[in-house]
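Note that one protein chain is taken out, while the other chains of the complex remain in position.
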Amino acid sequence: MRMSELPPAQIPLHETADVVTARRAARELCEQLGFGKADQTRLATAVSELTRNVIQYANHGECVIENRSTATHRCIWVQVRDQGAGIANLEQALTDGYSTSGGLGAGLPGTRRLVDQFHIESTPQGTCITIVLTKPL
Amino acid sequence: MSTTAFQQVLHEQRSALLTAWINHVAALGDQHGSHEHALDALLRSLFDDILGILERQPTATLTLEHEESLTLALRQLVGEQARHGSSASTCVNVVLTLKHLVSAQLVTAAEVTLAEMSWLEQVFEQLTLLTVTAFVAIRERQITQQSLSLLELSTPVLRLWHRILLLPLVGVIDTVRARQITESLLEAIARYEARVTILDLTGVPVLDTSVAQHLMKTIDAARLLGTRVVMTGISPEGAQTLTKLGIRFADVISRATLRAGIAEALLLVGQQIAPLEGKRG
Partner (left out) sequence: MKIPILRLERILLVSIQVDLTDNDAMQFQSDLVEQVAEIEALGVAIDITALDVVDSYMARVINDTASMVRLLGAESVICGVQPFVALTLVEMGRDLLGADCAFNLGQGLEILRTRIATRGDTRLSEDENV
C-alpha cells in the first residue's frame, strides 16, 4: 500500500472525548507512516493540546489529519480550527508560562516545540493552527 | 373643649383595654412567671403613654422619637422580648394587638370620624416603626458583642507539650481574626521557643483564597522564627480548593487528623508517648 493513499481524517470537536479521538487518530497515522515512538508521542501530545484549546475556548471546531508524504519525505499535516473569538494577544499566548485558564501555560509554546512546523492564524472570527511533522525517508 | 366620641371611648374603656392587652400579650409570648410582674409594669406605662398620644388633637406630622417616656418604655419592652428570644414579628404583634383592641372598641361604641380613625392608624404606624427600629438596634448590639467575644475566644494558642504549640482554628477566618491569630501565635512561639506548631483546621468550614493567604503568611512568619509547622484536619474539599487555587504549602507537613499531627510533632522534638513501666502487655 502506498502511503499517500491513506485518506485524510476529519474529526469534529464538540466534547472532551473528541480530544481523545483526535490524538489517537494522529498517533495511528504516525505509526502507519513509520514514525518512531518518540514522534508518535510528540504529535499525539501536540494534537491533544490544540484540540483541548478548541473545546475549552471555542466549544466547537474540527481537526483534520492528513498524510502529505512525498517521494523523499514522510509528512503528517494537522490542522485544528474553530470559529471562536480568537486569541486576543498571540504573542502572549505563545509565551512560556502564560495562561488564561489557570493551567501551566505550557500549551501553545510547548506544542510549538514538539513539531517541525507550527503556523497560527487567529482573528476574532476564529483560530486556525497548522502543525507539520516531517522526516526524510 | 368638648370631648369627642373617640376620646370618650378611650376614657371609659381604659381599664378594660389595659387588662385585655396584658392578657393578650401574656398569651403571645408564653412568658415565665418570674418576669410577669416586670412586664406588666412596662406594659402599663407604655399603655398610658400610647393612650395619652391617642387622646391628643390629631396633627399631620407625628414623630414619636421626641416622646421620651414612650420611647424608653418601648425600648425596654423590646429588649425584654429580644432577650427571651422573641422574633421581631412577636414584638410588633404586641403593639398591633393594642391597636386591634382599641379599634374593636371604637367600632362597637359610637360614631367615630374618619379623621380619628386615620389618627389611630398614624399613631400605630409610627409605633410599629419604632418597635422594629428598636429591635434591629438591639440585635445589632448583640451581634457586635458576640463577634467581639468570639474574637477573644477563638484564638487560644495551647501549649501541647514542651516546645509544641497547638493552634486550633475554629470558624470563619477573616482578615481581622487572621491578623490576631498570627500575632498571638508568633508571640507564643517566641515565648515558649516552640520547635513545632500544629495548626488544626478541622473546625474551619471554608478554605478559600483569602483564608489560604492568611494561613500562608502565618506559616511563613512562624518558619522565620524557627518552628516547623504541621497542618492537620484539612477536608478533601479543602485540599481540592487549595490546590486548584494554585496554593502550595511548601515545607509544611500535613496530616489527616490532629492525632497523626501530634505524633508527627512528638517525633520532631524527639519525644514519645509510651506506656508506663511494667504496664506493657
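The first chain written gets the first letter, and so on, giving A and B; residue counts start at 1 in each chain.
Following the convention adopted for this analysis, a residue touches a chain if its C-beta (ideal position, glycine included) is under 8 Å from a C-beta of that chain, and two chains touch if they have at least 3 such contacts.
Just so you know, these numbers come straight off a predicted model, no measurement behind them.
Student: Counting contacts across the entire complex, name the shown chains the missing chain touches.
Tutor: A, B
Student: Which listed residue, A:L13, A:L29 or A:A44, touches the chain dropped from view?
Tutor: Considering all chains, including the one not shown, the answer is A:A44.
Student: Could you tell me which of B:S69, B:T175, B:T209 or B:T243 touches the chain that is not displayed?
Tutor: B:T243
Student: Pick out the residues on chain B that sit against the missing chain.
Tutor: 231-232, 234-236, 238-240, 242-244, 248-249, 254-257, 259-268, 272-275, 280-281
Student: Need a quick check: the contact residues on chain A for the chain that isn't drawn.
Tutor: 15-17, 19-20, 23-24, 27, 37-38, 40-42, 44-45, 48-49, 52, 55, 96, 103-104, 106-107, 109-111, 113-114
Keep in mind that, in the parts below, only the chains that are shown with their structure count from here on.
Student: I'd like to verify one number: the distance from the centre of chain A to the centre of chain B, where each centre is the average of its C-alpha atoms, in whole angstrom.
Tutor: A distance of 59 Å separates the two centres.
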